[in-house]
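Take a look at the following structure, please.
Note that this complex is displayed minus one protein chain, with the remaining chains in position.
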Amino acid sequence: MRIRVLFFAYLRERCGVREADVELPEGASVDELWSRLVTRFPALPAAPPRFAVNRVYVDKGHPLHDNDEFALIPPVSGGTQ
Amino acid sequence: MRIRVLFFAYLRERCGVREADVELPEGASVDELWSRLVTRFPALPAAPPRFAVNRVYVDKGHPLHDNDEFALIPPVSGGTQ
Amino acid sequence: MTKSSYRVTSDGIDTEALLSEVGNAAAGATTLFVGTTRNENEGRIVERLEYEVYESMALEEMRRIGEEIARRWRVIAVSMVHRVGVVPIGQASVAVAISAAHREEAFAACRYGIDTLKATVPIWKKEFYRGGEHWVGPCHAHGATV
Partner (left out) sequence: MTKSSYRVTSDGIDTEALLSEVGNAAAGATTLFVGTTRNENEGRIVERLEYEVYESMALEEMRRIGEEIARRWRVIAVSMVHRVGVVPIGQASVAVAISAAHREEAFAACRYGIDTLKATVPIWKKEFYRGGEHWVGPCHAHGATV
């Protein structure tokens, strides 16, 4: 299955991409996708950011499906104090 | 000494006056002024409202001075909920 | 040093002016509370509202509230305004605006400001509804129905 991966803010700058497609075996979870990404983008930090699948926060055990939109969500800072 | 007394809201309407002058012996307190007012304005309620002297809340023991501005302050309701 | 403004007005309340009044380059957080006259109170349909004020004391009392706010929280500016006279239903009768570096202070100060204003500032509201009128206050026994 194919997952669309989105990069934002400092992760986008460090990895130098806005998005990437990743091929994964059926039934793979967010955790497995993160491992794949760390290999492909060595600039990713060791500590994972938050993850969203189809615009909803998920934890690392979340199962992925073909065509899911997966986002790496660095610490957010909407607005000011 | 002479005290200027101000009436507001429902107390103004019940007593039918906006203000009144009251002569009191030197050294009289708010409490004594209130007793005098209850006699002069029988429409005043038995339970006293809050009192202000020269635009500051005071308690009933507060001593009065010549030309003080004394106000009967019914329950306030600034604004809405 | 806190910037402050306290007003009693018989005109409509200009919230935009209030917000720009408390604006400041150091202010990260601005809070505004607006109290609006409602068309209903305790089951009665309110047709008209009128506010009476002891103006000189109301302004002094607002200033005391502002000074207490400045003592308790690190705020940059405080503005309070209360409309008096006839206030049409759905229009603002009171507003409190606060600016501060951070939102914690801005919220706490605004809440304290409106709560204290409503408890201590000598302004009285009279509701006119179908079949009666009523001075509104914590002690409803004081209201007179005609």
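Each chain gets a letter, A, B and C, in the order it is written, and its residues are counted from 1.
The rule is simple: contacts are C-beta pairs under 8 Å (C-beta built on N, C-alpha and C of every residue); 3 or more make two chains touch, one makes a residue touch a chain.
Small disclaimer: the values here were computed from a predicted structure and weren't measured.
Set against the missing chain, the residues C:3, C:63 or C:111 yield one that touches it, C:111. As for the chain not pictured, it touches subunit A at residues 6, 8-10, 12-14, 45, 52, 55-57, 71, 73-81. Contact residues of subunit C toward the unshown chain are 15-16, 19, 23, 25-40, 89-90, 101, 103, 106-107, 110-111, 114.
Going forward, only the chains that are shown with their structure count from here on.
Look at where the CA atoms of subunit A average out and do the same for subunit B: the two points lie 71 Å apart. Each chain gets a centre from the mean of its Cα atoms; for subunit A and subunit C, those two points are 48 Å apart.
Subunit B and subunit C, compared by their mean Cα positions, are separated by 25 Å. Across the assembly, subunit A contributes no residue that touches 2 or more other chains. Residues of subunit C found to touch two or more other chains are absent.
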